[in-house]
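Removed from the display is one protein chain of the complex; every other protein chain stays in position.
Every chain is named by a letter (A and B) in the order it is written, and numbering of its residues begins at 1.
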């Protein structure tokens, strides 16, 4: 067995017991990258030299007997919208093709202080806008399960790299499903944490009130380990929440009495029959193990997508206004005056999807339309939150499909934005309500593509999500294996 | 046709906090370009704002000083527009819920008290600066000022002349100084103004169309800008032209304004709640502490000085302008050994002259209220002359010694002994026989000349009042 095939927690244990070195593990990962990256195209930048130096440093520390974090020496990949000091951070956009941040995101500082070995920066939809990773300016990442399919988005590179064994763990960001949906498509585990539990400082903002950084791994325990390493109050992020952040575990062996809510709106027409079948079967397994399943209703779900697109686009239009060719990144070659420079820079630097959302956001905030669109969407956000609050009075967790379908073909939805947006139908409500949710694999469809089950909890109940997800994982054969990529 | 001018002001005052409003950069004027900046105040990708506690406190204090309702649960909003001095392309400000609103301030204009409504006070960040150099084909951007904390104080359209606007601005400025929340340095642009002007026929029920003027720096500039704009509108109306709702730019050098944009081109700022910041909550305890920290304010002080001590409006205004001087004045008055008016004259006269020469405040000298009032009381009693008082002042400014001791050491006591003074007077009259004739012919001003001669002969120690009486009695006997 190759080292890269281990789970992160298995590697962590081997490193601690000196059964292998961080340098060996890191080399193994880079050998794997060498082997399959040409097919998967998950990375935008590979930082091999720095990674090997860091791995060597960690091995030396361990040799000296220093107390190290569980993630010390574990190779981790980072989505390219998370700022890394001295390392190109492009958001997969032409606009930031040359941007090298002079600062680290808080999560990067935290991971560095715990001796992370960073393997590189991972591909994504431009500025995290998209559900297929096809909106990257630089490359199209493929789904390791089927190279003609998309890995999902926007954190497609983060999901594909973990699934293909090109890294042990990765960080993504989730604004409307951008961690959970690619985790589902790529057959791995992904967590969208409670809003405010992971610092957003240094995450290039898409929609500030919805964005959260979260971990990917090939098993629940890996995800719990990485989440433990990144969560916590940060004084650089005014929206980060002060509360107790324990070290999370994933070894639950008993779910008797667990109350599971199944919202009927998430099992309706828009959801693929095979997906419904797989998720329902998974819920039955949990029921057999002693959980209590209840049918519930979250009536505003059908309208959540509209509210999501208004709020996220409005915030995006404002957050992306700073890209103007003055301070960093792309500037158009020739121009006639300031406004022409602004317009050409922004039109050439942004892709179509980003432009579409900037214009939608500008429109809903503009004079005369604010109340009819933005304000109404904010009211809807409140309604959706209230519905979840009510639902959690009667159940401990809510289970839904993560995505309405499995990975689709590259190019299949690019021409129809509304169809593409519908991919987020099961995930956006969680962001709107600021809740935590985890996606765990629950079988495959007839095409052999993975199906994901979404487990949603009340705010700050990540431990409960890890408990249920790890219980289910143990029930169904344990951690996911590295996907065989035909080369 | 007589017209009335209607003026409303938006004052932007930079706060003197240690750090900027949303990051820990030093809040300082000047410095080499782009040396006082960080990824946060320049809005680099991924960075987030964190609100400075002191900014909220200062703004609440100003709110109390201007009799506002404090919205102690409020939020911030983004105001979007593209301009090179605004690195995020939005300014973090406050839109529908300002920290303070519904206030007023009383100002004195030519002896009359006038109440000016204060619509709102909100907190926001300042923008950077554009530098222009003809030798270079582009414009240069310096972000040092980005994120300097501002409060915007918006008045009601309650002022009816440039004089009222001036009085309002002077009052706002001295209140900011009393609260010690702004440096108020005009030349450094720490207070700036947007001016709204309209005119209407005297007695009209409705205001005329309002024109906004930007780029008004300094208070004398404000007066000129208002007068120019009012005249422009009156002339237009007299010609039968219409006034358009527009924004104009004031050029202080040319003394003119120019159209910047018409109503149709009005900016669409797309305000919406700042999602990177949470709810501002100032708790009741803190509110009370801030409210209790407000001192008696200069406008109130001035009015009290006029009514309680009978000081003239203008001089009372000068006195309260400097909080330390006003406090010193009050200490002197409390000793109750001389007239407040005499204290005022000494403070605004010789004391101010000495302070100006030394470019310092009273606290930097050794002058005490006790010594100053004793010195004044000695003059009042005729023990020393006014001139001798000045000599005493020069000493007690630098040493805490009693005026009596100074008088004794320097031999400054006045001669009030009638026989000694009579001898001098006789001598002077003998030498100036012609002046007695002149006096009797009605040239009474020769008396002053004779008093002066006697003073000189007494080496300044003769009591001029006594001398005058003696001289008169001698003349009459002649």
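The definition used in the following text is that a residue touches a chain if its C-beta (ideal position, glycine included) is under 8 Å from a C-beta of that chain, and two chains touch if they have at least 3 such contacts.
The definition used in the following text is that contacts and distances are computed from a predicted model.
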- Message: Can you work out the missing subunit's protein name as recorded in UniProt? Choose among "FAD-binding oxidoreductase", "Phosphate transport system permease protein", "Aspartyl/glutamyl-tRNA(Asn/Gln) amidotransferase subunit C" or "Cytochrome d ubiquinol oxidase subunit II".
- Response: "Aspartyl/glutamyl-tRNA(Asn/Gln) amidotransferase subunit C"
- Message: By the document's own contact criterion, which visible chains does the hidden chain reach in the full complex?
- Response: A, B
- Note on the structure: Given B:268, B:324, B:437 or B:476, the correct residue touching the omitted chain is B:268
- Contact residue for the chain not shown (choose from B:37, B:179, B:343 or B:406): B:37
- Query: In the complete assembly, which of A:99, A:168, A:201 or A:248 touches the absent chain?
  - Reply: A:99
- Message: If I consider the whole complex, including the chain that's not displayed, which of A:94, A:383 or A:444 touches that chain?
- Response: A:383
- Touching the hidden chain in the full complex, which residues of chain B are there? Just list them. 17-19, 23-26, 32-39, 42, 50-54, 56, 73-75, 82-84, 97, 130-132, 136-143, 214-215, 249, 260, 268, 270, 277-281, 283
- List the chain A residues touching the unshown chain? 98-100, 102, 235, 238, 242, 303, 305-307, 309-310, 317, 321, 324-331, 335, 337-344, 346-347, 350, 355-356, 358-360, 362-364, 366, 369, 372-373, 375-380, 382-383, 417-418, 421
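One rule holds in what follows: only the chains that are shown with their structure count from here on.
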- Query: How many angstrom between the C-alpha centroids of chain B and chain A?
  - Reply: 58
- Residue set of chain B touching chain A in the complex reads 39, 42-51, 78, 80, 82, 84, 87-90, 141, 268, 270-272, 275-278
- Which chain A residues qualify as touching chain B in the complex? 81-83, 89, 91, 96, 99, 101-103, 105, 200-205, 207-209, 235-239, 314-315, 317-318, 321-322, 324, 326-328, 338, 342, 362, 365-367, 370, 374
